[in-house]
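A single structure is presented below for examination.
Yeah, one chain of the complex is gone here, protein chain that is, but the others are all in their spots.
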Amino acid sequence: MYRESTQIRVRYGETDRMGYVYYGNYAEFYEVGRIDSLRKLGFSYKTMEDNGIMLPVLSLQIKYIRPAFFDDLLTVVTTVSQLPKTRIQFSYEIFNEKNELLNIGNTELVFINTNTNKPCMAPDDFLKAIEAYF
Amino acid sequence: MYRESTQIRVRYGETDRMGYVYYGNYAEFYEVGRIDSLRKLGFSYKTMEDNGIMLPVLSLQIKYIRPAFFDDLLTVVTTVSQLPKTRIQFSYEIFNEKNELLNIGNTELVFINTNTNKPCMAPDDFLKAIEAYF
Amino acid sequence: MYRESTQIRVRYGETDRMGYVYYGNYAEFYEVGRIDSLRKLGFSYKTMEDNGIMLPVLSLQIKYIRPAFFDDLLTVVTTVSQLPKTRIQFSYEIFNEKNELLNIGNTELVFINTNTNKPCMAPDDFLKAIEAYF
Partner (left out) sequence: MYRESTQIRVRYGETDRMGYVYYGNYAEFYEVGRIDSLRKLGFSYKTMEDNGIMLPVLSLQIKYIRPAFFDDLLTVVTTVSQLPKTRIQFSYEIFNEKNELLNIGNTELVFINTNTNKPCMAPDDFLKAIEAYF
(Lines give C-alpha, C1' and ligand atoms only; values in the text may rest on other atoms or scores of the structure.)
Protein backbone atom coordinates (compact mmCIF):
# COMPACT_ATOMS: atom_id res chain seq x y z
CA MET A 1 0.00 0.00 0.00
CA TYR A 2 1.31 3.43 -0.89
CA ARG A 3 0.05 6.41 1.10
CA GLU A 4 0.97 10.09 1.14
CA SER A 5 -0.38 13.34 2.61
CA THR A 6 -0.75 16.75 0.98
CA GLN A 7 -1.83 20.04 2.48
CA ILE A 8 -4.23 22.44 0.77
CA ARG A 9 -5.30 25.85 2.08
CA VAL A 10 -8.92 26.59 1.11
CA ARG A 11 -9.21 29.61 -1.20
CA TYR A 12 -12.00 32.19 -0.98
CA GLY A 13 -13.05 31.42 -4.54
CA GLU A 14 -13.54 27.76 -3.60
CA THR A 15 -16.34 28.56 -1.14
CA ASP A 16 -19.97 29.05 -2.10
CA ARG A 17 -22.84 31.13 -0.71
CA MET A 18 -23.46 28.42 1.92
CA GLY A 19 -20.02 29.32 3.26
CA TYR A 20 -18.78 25.81 2.52
CA VAL A 21 -16.24 24.63 -0.02
CA TYR A 22 -18.35 23.95 -3.11
CA TYR A 23 -18.94 20.22 -3.47
CA GLY A 24 -17.50 20.15 -6.97
CA ASN A 25 -14.10 21.46 -5.88
CA TYR A 26 -13.07 18.32 -4.01
CA ALA A 27 -12.39 16.56 -7.32
CA GLU A 28 -9.59 19.11 -7.84
CA PHE A 29 -8.36 18.62 -4.27
CA TYR A 30 -8.19 14.89 -4.97
CA GLU A 31 -6.22 15.65 -8.15
CA VAL A 32 -3.77 17.70 -6.10
CA GLY A 33 -3.36 14.79 -3.67
CA ARG A 34 -2.95 12.34 -6.53
CA ILE A 35 -0.29 14.30 -8.42
CA ASP A 36 1.55 15.18 -5.22
CA SER A 37 1.59 11.56 -4.03
CA LEU A 38 3.15 10.57 -7.36
CA ARG A 39 5.71 13.37 -7.05
CA LYS A 40 6.67 12.18 -3.56
CA LEU A 41 7.21 8.73 -5.07
CA GLY A 42 9.74 10.38 -7.40
CA PHE A 43 7.40 10.23 -10.36
CA SER A 44 6.29 13.20 -12.46
CA TYR A 45 2.79 12.92 -13.86
CA LYS A 46 3.61 15.78 -16.20
CA THR A 47 6.67 14.06 -17.67
CA MET A 48 4.65 10.89 -18.21
CA GLU A 49 2.01 12.88 -20.08
CA ASP A 50 4.66 14.74 -22.11
CA ASN A 51 6.07 11.30 -23.02
CA GLY A 52 2.78 10.12 -24.47
CA ILE A 53 0.86 8.45 -21.65
CA MET A 54 -2.15 10.20 -20.22
CA LEU A 55 -4.34 9.12 -17.34
CA PRO A 56 -7.96 10.15 -17.74
CA VAL A 57 -10.43 9.50 -14.94
CA LEU A 58 -12.98 6.70 -15.39
CA SER A 59 -14.97 7.17 -12.20
CA LEU A 60 -15.26 9.40 -9.16
CA GLN A 61 -17.05 8.79 -5.90
CA ILE A 62 -17.28 11.18 -2.98
CA LYS A 63 -19.04 10.82 0.36
CA TYR A 64 -19.34 14.21 2.07
CA ILE A 65 -19.28 14.04 5.87
CA ARG A 66 -18.46 17.56 7.13
CA PRO A 67 -17.92 20.81 5.21
CA ALA A 68 -14.61 22.63 4.80
CA PHE A 69 -14.50 26.39 5.22
CA PHE A 70 -12.51 29.29 3.82
CA ASP A 71 -8.89 29.38 5.02
CA ASP A 72 -9.02 25.85 6.48
CA LEU A 73 -5.74 24.02 6.11
CA LEU A 74 -6.81 20.64 4.78
CA THR A 75 -4.87 17.41 4.60
CA VAL A 76 -5.56 15.10 1.68
CA VAL A 77 -4.47 11.54 2.41
CA THR A 78 -4.07 9.67 -0.89
CA THR A 79 -3.82 5.90 -0.97
CA VAL A 80 -3.01 3.38 -3.70
CA SER A 81 -3.91 -0.01 -2.26
CA GLN A 82 -3.53 -2.24 -5.32
CA LEU A 83 -0.68 -2.47 -7.77
CA PRO A 84 -1.77 -0.71 -10.99
CA LYS A 85 -1.92 -2.49 -14.34
CA THR A 86 -3.68 -0.60 -17.15
CA ARG A 87 -5.85 0.98 -14.49
CA ILE A 88 -5.05 2.57 -11.16
CA GLN A 89 -7.26 3.27 -8.18
CA PHE A 90 -6.66 6.09 -5.74
CA SER A 91 -8.64 6.61 -2.56
CA TYR A 92 -8.73 9.88 -0.63
CA GLU A 93 -9.56 11.14 2.83
CA ILE A 94 -9.67 14.84 3.59
CA PHE A 95 -9.16 16.09 7.15
CA ASN A 96 -9.31 19.58 8.62
CA GLU A 97 -6.93 21.02 11.22
CA LYS A 98 -8.97 19.53 14.08
CA ASN A 99 -8.32 16.17 12.41
CA GLU A 100 -12.02 15.77 11.61
CA LEU A 101 -12.73 13.62 8.56
CA LEU A 102 -14.50 15.82 6.00
CA ASN A 103 -14.99 13.45 3.12
CA ILE A 104 -13.80 10.23 1.57
CA GLY A 105 -13.57 9.43 -2.08
CA ASN A 106 -12.00 7.35 -4.76
CA THR A 107 -11.17 7.52 -8.43
CA GLU A 108 -10.29 4.97 -11.07
CA LEU A 109 -8.02 6.10 -13.90
CA VAL A 110 -6.73 4.38 -17.02
CA PHE A 111 -3.31 4.66 -18.66
CA ILE A 112 -3.81 5.70 -22.29
CA ASN A 113 -1.14 5.74 -24.99
CA THR A 114 -1.73 9.10 -26.67
CA ASN A 115 -0.46 7.83 -30.04
CA THR A 116 -2.85 4.90 -30.29
CA ASN A 117 -5.47 6.38 -27.96
CA LYS A 118 -5.72 2.90 -26.43
CA PRO A 119 -5.21 1.66 -22.84
CA CYS A 120 -1.67 0.59 -22.01
CA MET A 121 0.24 -0.77 -19.02
CA ALA A 122 1.43 1.67 -16.37
CA PRO A 123 4.98 2.85 -17.24
CA ASP A 124 7.82 0.62 -16.01
CA ASP A 125 9.58 3.28 -13.95
CA PHE A 126 6.32 4.05 -12.15
CA LEU A 127 5.64 0.37 -11.48
CA LYS A 128 9.15 -0.12 -10.16
CA ALA A 129 8.80 2.85 -7.81
CA ILE A 130 5.44 1.85 -6.41
CA GLU A 131 6.14 -1.89 -6.14
CA ALA A 132 8.49 -1.15 -3.25
CA TYR A 133 5.39 -0.34 -1.16
CA PHE A 134 3.62 -3.64 -1.79
CA MET B 1 -40.51 9.92 -12.04
CA TYR B 2 -39.60 13.52 -12.82
CA ARG B 3 -37.18 14.19 -15.68
CA GLU B 4 -35.96 17.37 -17.35
CA SER B 5 -33.25 18.41 -19.82
CA THR B 6 -30.88 21.36 -19.68
CA GLN B 7 -28.38 22.56 -22.25
CA ILE B 8 -24.86 23.70 -21.39
CA ARG B 9 -22.28 25.07 -23.81
CA VAL B 10 -18.75 24.03 -22.78
CA ARG B 11 -16.56 27.03 -21.90
CA TYR B 12 -12.88 27.29 -22.78
CA GLY B 13 -11.98 27.61 -19.12
CA GLU B 14 -13.67 24.29 -18.41
CA THR B 15 -11.26 22.33 -20.59
CA ASP B 16 -7.86 21.11 -19.47
CA ARG B 17 -4.52 20.49 -21.21
CA MET B 18 -5.83 17.09 -22.38
CA GLY B 19 -8.36 19.09 -24.42
CA TYR B 20 -11.20 17.49 -22.45
CA VAL B 21 -13.63 19.06 -20.00
CA TYR B 22 -11.85 18.69 -16.66
CA TYR B 23 -13.35 15.77 -14.74
CA GLY B 24 -14.14 17.94 -11.73
CA ASN B 25 -16.36 20.32 -13.71
CA TYR B 26 -19.17 17.82 -14.22
CA ALA B 27 -20.28 18.27 -10.61
CA GLU B 28 -21.13 21.87 -11.55
CA PHE B 29 -22.87 20.73 -14.73
CA TYR B 30 -24.96 18.38 -12.59
CA GLU B 31 -25.77 21.31 -10.28
CA VAL B 32 -26.94 23.31 -13.30
CA GLY B 33 -29.18 20.42 -14.35
CA ARG B 34 -30.50 20.01 -10.81
CA ILE B 35 -31.37 23.68 -10.26
CA ASP B 36 -32.83 24.01 -13.75
CA SER B 37 -35.00 20.90 -13.36
CA LEU B 38 -36.41 22.39 -10.13
CA ARG B 39 -37.03 25.71 -11.90
CA LYS B 40 -38.93 23.94 -14.69
CA LEU B 41 -41.07 22.34 -11.99
CA GLY B 42 -41.95 25.87 -10.89
CA PHE B 43 -39.71 25.70 -7.85
CA SER B 44 -36.91 28.12 -7.01
CA TYR B 45 -33.98 26.57 -5.17
CA LYS B 46 -32.79 30.07 -4.35
CA THR B 47 -36.08 31.08 -2.72
CA MET B 48 -36.06 27.89 -0.66
CA GLU B 49 -32.56 28.67 0.57
CA ASP B 50 -33.48 32.30 1.29
CA ASN B 51 -36.40 30.93 3.33
CA GLY B 52 -34.15 28.86 5.55
CA ILE B 53 -33.82 25.45 3.95
CA MET B 54 -30.57 24.50 2.31
CA LEU B 55 -29.71 21.34 0.44
CA PRO B 56 -26.08 20.27 0.84
CA VAL B 57 -24.76 17.30 -1.10
CA LEU B 58 -24.12 14.05 0.78
CA SER B 59 -22.63 12.00 -2.03
CA LEU B 60 -21.58 12.22 -5.65
CA GLN B 61 -20.83 9.45 -8.12
CA ILE B 62 -19.71 9.89 -11.70
CA LYS B 63 -18.89 7.29 -14.33
CA TYR B 64 -17.00 8.89 -17.23
CA ILE B 65 -17.64 7.27 -20.60
CA ARG B 66 -16.57 9.76 -23.28
CA PRO B 67 -15.00 13.21 -22.96
CA ALA B 68 -16.69 16.52 -23.75
CA PHE B 69 -14.78 19.14 -25.68
CA PHE B 70 -14.67 22.93 -25.88
CA ASP B 71 -17.75 24.47 -27.47
CA ASP B 72 -19.77 21.23 -27.31
CA LEU B 73 -23.43 21.85 -26.66
CA LEU B 74 -24.21 19.33 -23.93
CA THR B 75 -27.57 18.10 -22.70
CA VAL B 76 -27.88 17.23 -19.03
CA VAL B 77 -30.83 14.93 -18.37
CA THR B 78 -31.75 15.15 -14.68
CA THR B 79 -34.03 12.55 -13.10
CA VAL B 80 -35.71 12.27 -9.70
CA SER B 81 -36.98 8.71 -9.50
CA GLN B 82 -38.13 8.54 -5.87
CA LEU B 83 -40.31 10.94 -3.92
CA PRO B 84 -38.02 12.94 -1.61
CA LYS B 85 -38.43 12.92 2.18
CA THR B 86 -35.59 14.50 4.16
CA ARG B 87 -33.26 13.38 1.38
CA ILE B 88 -33.50 13.62 -2.38
CA GLN B 89 -31.66 11.71 -5.07
CA PHE B 90 -30.93 13.09 -8.50
CA SER B 91 -29.42 11.09 -11.33
CA TYR B 92 -27.82 12.63 -14.39
CA GLU B 93 -26.89 11.69 -17.91
CA ILE B 94 -24.87 14.02 -20.11
CA PHE B 95 -25.06 13.76 -23.90
CA ASN B 96 -23.23 15.61 -26.65
CA GLU B 97 -24.75 16.90 -29.90
CA LYS B 98 -24.24 13.53 -31.59
CA ASN B 99 -26.41 12.10 -28.80
CA GLU B 100 -23.46 10.14 -27.43
CA LEU B 101 -23.65 9.43 -23.72
CA LEU B 102 -20.63 11.12 -22.07
CA ASN B 103 -21.16 10.29 -18.43
CA ILE B 104 -23.72 9.23 -15.88
CA GLY B 105 -23.87 10.25 -12.27
CA ASN B 106 -25.96 10.69 -9.20
CA THR B 107 -26.07 12.79 -6.07
CA GLU B 108 -27.85 12.48 -2.76
CA LEU B 109 -28.75 15.71 -0.95
CA VAL B 110 -30.35 16.42 2.40
CA PHE B 111 -32.82 19.17 3.31
CA ILE B 112 -31.37 21.14 6.25
CA ASN B 113 -33.21 23.74 8.32
CA THR B 114 -30.67 26.55 8.54
CA ASN B 115 -31.98 27.70 11.95
CA THR B 116 -31.56 24.36 13.67
CA ASN B 117 -28.89 23.06 11.29
CA LYS B 118 -30.79 19.75 11.35
CA PRO B 119 -32.35 17.65 8.57
CA CYS B 120 -35.97 18.47 7.80
CA MET B 121 -38.68 17.29 5.42
CA ALA B 122 -38.69 18.63 1.86
CA PRO B 123 -40.87 21.79 1.71
CA ASP B 124 -44.60 21.22 1.15
CA ASP B 125 -44.85 23.27 -2.04
CA PHE B 126 -41.98 21.32 -3.56
CA LEU B 127 -43.51 17.98 -2.56
CA LYS B 128 -46.86 19.01 -4.01
CA ALA B 129 -45.25 20.03 -7.30
CA ILE B 130 -43.18 16.88 -7.73
CA GLU B 131 -45.85 14.42 -6.53
CA ALA B 132 -47.75 15.06 -9.74
CA TYR B 133 -45.01 13.10 -11.56
CA PHE B 134 -45.25 9.97 -9.42
CA MET C 1 -18.72 48.54 -34.28
CA TYR C 2 -19.85 44.97 -33.68
CA ARG C 3 -21.98 44.26 -30.59
CA GLU C 4 -23.78 41.16 -29.35
CA SER C 5 -25.53 40.00 -26.18
CA THR C 6 -25.27 36.66 -24.37
CA GLN C 7 -27.20 35.39 -21.38
CA ILE C 8 -25.59 33.52 -18.49
CA ARG C 9 -27.39 32.04 -15.50
CA VAL C 10 -25.23 32.27 -12.36
CA ARG C 11 -24.32 28.84 -10.97
CA TYR C 12 -24.17 28.02 -7.26
CA GLY C 13 -20.52 27.06 -7.58
CA GLU C 14 -19.72 30.51 -8.97
CA THR C 15 -20.73 32.26 -5.75
CA ASP C 16 -18.48 32.69 -2.73
CA ARG C 17 -19.07 32.92 1.02
CA MET C 18 -19.91 36.62 0.63
CA GLY C 19 -22.91 35.42 -1.40
CA TYR C 20 -21.59 37.23 -4.48
CA VAL C 21 -20.26 35.82 -7.73
CA TYR C 22 -16.55 35.42 -7.03
CA TYR C 23 -14.63 38.27 -8.66
CA GLY C 24 -12.42 35.90 -10.62
CA ASN C 25 -15.34 34.25 -12.42
CA TYR C 26 -16.16 37.27 -14.56
CA ALA C 27 -13.16 36.54 -16.79
CA GLU C 28 -14.93 33.32 -17.78
CA PHE C 29 -18.21 35.17 -18.29
CA TYR C 30 -16.37 37.55 -20.61
CA GLU C 31 -14.96 34.53 -22.47
CA VAL C 32 -18.49 33.19 -22.90
CA GLY C 33 -19.60 36.57 -24.30
CA ARG C 34 -16.56 36.72 -26.58
CA ILE C 35 -16.97 33.24 -28.07
CA ASP C 36 -20.72 33.65 -28.40
CA SER C 37 -20.40 37.01 -30.15
CA LEU C 38 -18.04 35.39 -32.67
CA ARG C 39 -20.48 32.50 -33.16
CA LYS C 40 -23.32 34.94 -33.84
CA LEU C 41 -21.09 36.54 -36.47
CA GLY C 42 -20.94 33.11 -38.13
CA PHE C 43 -17.41 32.47 -36.95
CA SER C 44 -16.28 29.49 -34.88
CA TYR C 45 -13.44 30.22 -32.49
CA LYS C 46 -12.96 26.48 -32.09
CA THR C 47 -12.55 25.87 -35.82
CA MET C 48 -10.02 28.70 -36.02
CA GLU C 49 -8.02 27.15 -33.21
CA ASP C 50 -8.25 23.67 -34.77
CA ASN C 51 -6.92 25.27 -37.99
CA GLY C 52 -3.80 26.58 -36.28
CA ILE C 53 -4.60 30.05 -35.01
CA MET C 54 -5.06 30.62 -31.31
CA LEU C 55 -5.99 33.78 -29.51
CA PRO C 56 -4.39 34.11 -26.08
CA VAL C 57 -5.30 37.04 -23.83
CA LEU C 58 -2.76 39.84 -23.38
CA SER C 59 -4.60 41.94 -20.84
CA LEU C 60 -7.75 42.01 -18.75
CA GLN C 61 -9.36 44.89 -16.92
CA ILE C 62 -12.49 44.75 -14.80
CA LYS C 63 -14.28 47.48 -12.86
CA TYR C 64 -16.75 45.97 -10.41
CA ILE C 65 -19.81 48.11 -9.75
CA ARG C 66 -22.48 45.86 -8.23
CA PRO C 67 -22.38 42.16 -7.32
CA ALA C 68 -24.19 39.35 -9.11
CA PHE C 69 -25.95 36.70 -7.05
CA PHE C 70 -26.78 33.03 -7.39
CA ASP C 71 -29.43 32.29 -10.02
CA ASP C 72 -29.27 35.79 -11.53
CA LEU C 73 -29.81 35.78 -15.27
CA LEU C 74 -27.01 38.00 -16.51
CA THR C 75 -26.59 39.64 -19.89
CA VAL C 76 -23.06 40.06 -21.20
CA VAL C 77 -22.85 42.75 -23.88
CA THR C 78 -19.68 42.21 -25.92
CA THR C 79 -18.35 44.94 -28.20
CA VAL C 80 -15.59 45.08 -30.80
CA SER C 81 -15.10 48.74 -31.60
CA GLN C 82 -11.98 48.63 -33.76
CA LEU C 83 -11.21 46.43 -36.74
CA PRO C 84 -8.74 43.76 -35.58
CA LYS C 85 -5.30 43.34 -37.15
CA THR C 86 -2.92 41.03 -35.28
CA ARG C 87 -4.66 42.06 -32.08
CA ILE C 88 -8.31 42.36 -31.17
CA GLN C 89 -9.98 44.25 -28.35
CA PHE C 90 -13.25 43.24 -26.78
CA SER C 91 -15.12 45.29 -24.22
CA TYR C 92 -17.83 43.91 -21.97
CA GLU C 93 -20.71 45.13 -19.88
CA ILE C 94 -22.64 42.79 -17.60
CA PHE C 95 -26.21 43.59 -16.58
CA ASN C 96 -28.61 41.81 -14.25
CA GLU C 97 -32.34 41.27 -14.86
CA LYS C 98 -33.18 44.68 -13.39
CA ASN C 99 -30.90 46.09 -16.10
CA GLU C 100 -28.42 47.30 -13.49
CA LEU C 101 -24.83 47.52 -14.72
CA LEU C 102 -22.75 45.11 -12.63
CA ASN C 103 -19.33 45.53 -14.14
CA ILE C 104 -17.44 46.67 -17.19
CA GLY C 105 -14.28 45.22 -18.59
CA ASN C 106 -12.07 44.76 -21.57
CA THR C 107 -9.53 42.34 -22.92
CA GLU C 108 -6.87 42.50 -25.59
CA LEU C 109 -6.00 39.28 -27.42
CA VAL C 110 -3.42 38.42 -30.07
CA PHE C 111 -3.77 36.08 -33.04
CA ILE C 112 -0.96 33.50 -32.85
CA ASN C 113 0.01 31.03 -35.57
CA THR C 114 0.42 27.80 -33.61
CA ASN C 115 3.05 26.47 -36.07
CA THR C 116 5.40 29.41 -35.76
CA ASN C 117 4.15 30.51 -32.32
CA LYS C 118 4.28 34.07 -33.69
CA PRO C 119 1.59 36.77 -34.02
CA CYS C 120 -0.31 36.74 -37.29
CA MET C 121 -3.11 38.69 -38.94
CA ALA C 122 -6.70 37.87 -38.03
CA PRO C 123 -8.04 35.19 -40.46
CA ASP C 124 -9.53 36.51 -43.72
CA ASP C 125 -12.97 34.99 -43.26
CA PHE C 126 -13.23 36.56 -39.81
CA LEU C 127 -12.12 39.96 -41.12
CA LYS C 128 -14.63 39.77 -43.95
CA ALA C 129 -17.46 38.92 -41.57
CA ILE C 130 -16.69 41.66 -39.06
CA GLU C 131 -15.87 44.40 -41.62
CA ALA C 132 -19.55 44.54 -42.50
CA TYR C 133 -20.13 46.20 -39.10
CA PHE C 134 -17.60 48.99 -39.57
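Order of writing sets the chain letters: A, B and C. Residues in each chain are counted from 1.
In the analysis below, contacts are C-beta pairs under 8 Å (C-beta built on N, C-alpha and C of every residue); 3 or more make two chains touch, one makes a residue touch a chain.
These figures come from a predicted structure and were not determined experimentally.
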Touching residue (missing chain; options B:24, B:84 or B:105)
B:24
With the missing chain put back, one of B:15, B:37, B:78 or B:103 would touch it. Which one?
B:15
Residues belonging to subunit A that touch the chain removed from view
9, 11-13, 27-28, 31-32, 35-36, 44-46, 70-71
Could you list which residues of subunit B touch the chain missing from the display?
12-13, 15-17, 19, 22, 24-25, 69-70
Positions on subunit C where the hidden chain makes contact:
17-18, 20, 22-28, 31, 49, 54, 56-64, 67
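Everything below uses one rule, namely that only the chains that are shown with their structure count from here on.
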Quick one: superpose subunit B on subunit C by CA and send over the rotation angle as a multiple of 5°.
180
If chain centres are mean C-alpha positions, then the most distant from subunit A is chain C
Over half of interface residue numbers shared between subunit A and subunit C means same, under half means different, so which is it?
same
Taking each chain's centre as the mean position of its Cα atoms, how many Å separate subunit A from subunit B?
24
Using Cα averages as centroids, what's the distance between subunit B and subunit C in whole Å?
27
Counting only Cα atoms for the centres, state how far subunit A is from subunit C in Å.
33
If I count partner chains per residue in subunit A, which residues reach a count of at least 2?
17, 22, 24-25
